[in-house]
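Left out: one protein chain. Kept in place: all the others.
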Amino acid sequence: MLNIEHFFILGILLFSIGIVGMVSRRNIFIMYMSIELMLNAVNLILVALSHHYADLNGQVMAMMIIAIAAAEASIFLALFVMLFKNARSLDANFFDLLKQEKHND
Amino acid sequence: MLSNIIFLILAGFALSSSAFMIYAKQPINAALAFIVTLLSIAGLFALLGGGFLFLVQIIIYAGAVITLILFIIMFLNIKEENLPVEPYKGRWIIAMSLLVAPFSAILISTVHKMEFKALHLQEFGSIKDIGIEIFTQWVLPFEMISILLLIALIGVVILAKKEKENA
Partner (left out) sequence: MIESSMLAWIIGSVFFSSLFIMLISLYNRYDKTIPRVLYTFLGIGGPFISLLLSAYLLYTQVSTGQNITFTAFTWLNIEGFMVKASFLLDPLSAAMLSFVAFVGFIIHLYAHAYMKEELAYARFFAWFNLFMASMFLLILSDNPIMLFIGWEGVGLCSYLLISFYFNDEENVKAGNKAFILNRIGDFGFLSGLALLFINIGHLGLDFGSLEANIHLIPTATLSLIAFLLFVGAMGKSAQLPLYIWLPDAMAGPTPVSALIHAATMVTAGVYMVARFNFLYAMTEDVSLFIAYIGAFSALFAALIALRQDDIKKILAYSTMSQLGYMFMAVGLGAYSAGIFHVFTHAFFKALLFMGAGAIILALHHEQNIKNMGGLKKKMPLTFAVMLIATLAISGIPPFSGFFSKDAILNHLFASEQYLIFSMALITAGLTSYYMFRLLFIVFITPSKEEKPLLPQSSLISITLVVLSVGALFAGFLNLPVFFGGDENFSLWLNLPDIRHHLSHQTELILLLSNMLIAGIGILMAYVHYAKSATDPSLGFLNNWLRNKFYIDEFYNFVFVQPLAKLSHLIVFIDEKVIDAALHKLAFGYQKLSYYSDLVQNGNVRYYALYMTVGIVGIFTYIWGVTQ
């Protein structure tokens, strides 16, 4: 029988896939989309919970998250455009200016 | 019975397309796979009785956000040499999934222990109810999100302007 538990498991799996994608890939677009995937997984779990407890707050929260994700998308992509214009590369490993300098002791 | 089948189909689509998304080399392919994932999730929202949310997901997420991503990908005119070289992509993915596996296993086992009622599939979140909810209890976050969108708008305009000056 279909159980609410299956929705939770699905949400957890999608979240894990999002983490794996975030950490493994070097392409910044893929990384960004993995982040969005994580957000969606959380949305799914929220809505499932809201259905389970017959509380509408969960759905409203999910909507807020969608709105925030939209705002964040615009900023992300503007930054990607700038980065690409400057470095001509989409490699996340390329932007390592925060690196600790090597000491010559 | 029907709900089971629908759930399994949608879940299968979501998992497989997200797996393909993180494996894809070209960003366009990944974005398209991501659309499939989003639509599946929208379907799952509908299954859970969130009618309004199903609409919002499709319109905003799959309609606006992904469109924006596709637009930027095509705008940047990515050539083969601009893409990063990822020699060990497969190994990294496998290693990371092994790393994250305990995490998900723990969460799933925790969830497994919870008590759940059976599923009532009915219309749960109609537009009217959600509207009332937003404008009575959630009015402050609603307004703040509108300001946030304004800020994002202004920020992007400034970023674009700076870019023009540099060029």
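Chains here go by letter, A and B, matching the order in which they are written, and residues are numbered from 1 within each.
Going forward, a contact is a pair of C-beta atoms (placed from the backbone, for glycine too) under 8 Å apart; a residue touches a chain by one contact, two chains touch by 3 or more.
Bear in mind that the values here come from a model prediction, so they are computed numbers and not experimental data.
Considering B:71, B:88 or B:103, the position touching the chain not shown turns out to be B:103 (whole complex). Touching the missing chain, out of A:19, A:47 or A:61, is residue A:19. Although one chain is not displayed, chain B still touches it through residues 96, 99-100, 102-103, 106-107, 109-110. Although one chain is not displayed, its contacts with chain A can still be listed: residues 19, 22-23, 26, 31, 92-93, 95-100, 103, 105.
Here is the rule we use: only the chains that are shown with their structure count from here on.
Computed from the mean C-alpha positions, the centre of chain A lies at a distance of 8 Å from the centre of chain B. Contact residues on chain A toward chain B in their complex (touch as defined above): 1-10, 12-21, 23-27, 29-30, 32-34, 36-37, 40, 43-44, 47-48, 50-52, 54, 56-57, 59-60, 62-64, 66-75, 77-82, 84-85, 88-94. Chain B makes touch with chain A in their complex at residues 3-4, 7, 11, 14-15, 18-19, 21-22, 24-25, 27, 30-31, 34, 37-38, 41, 44-45, 48-50, 52-53, 56-57, 60-61, 64-65, 68-69, 72-73, 75-76, 78, 82-86, 89, 92-93, 95-97, 100-101, 103-104, 107-108, 111-112, 114, 116-119, 124-125, 129-130, 133-134, 137-138, 141-142, 145, 148-149, 151-153, 155-156, 159-160, 162-163, 167.
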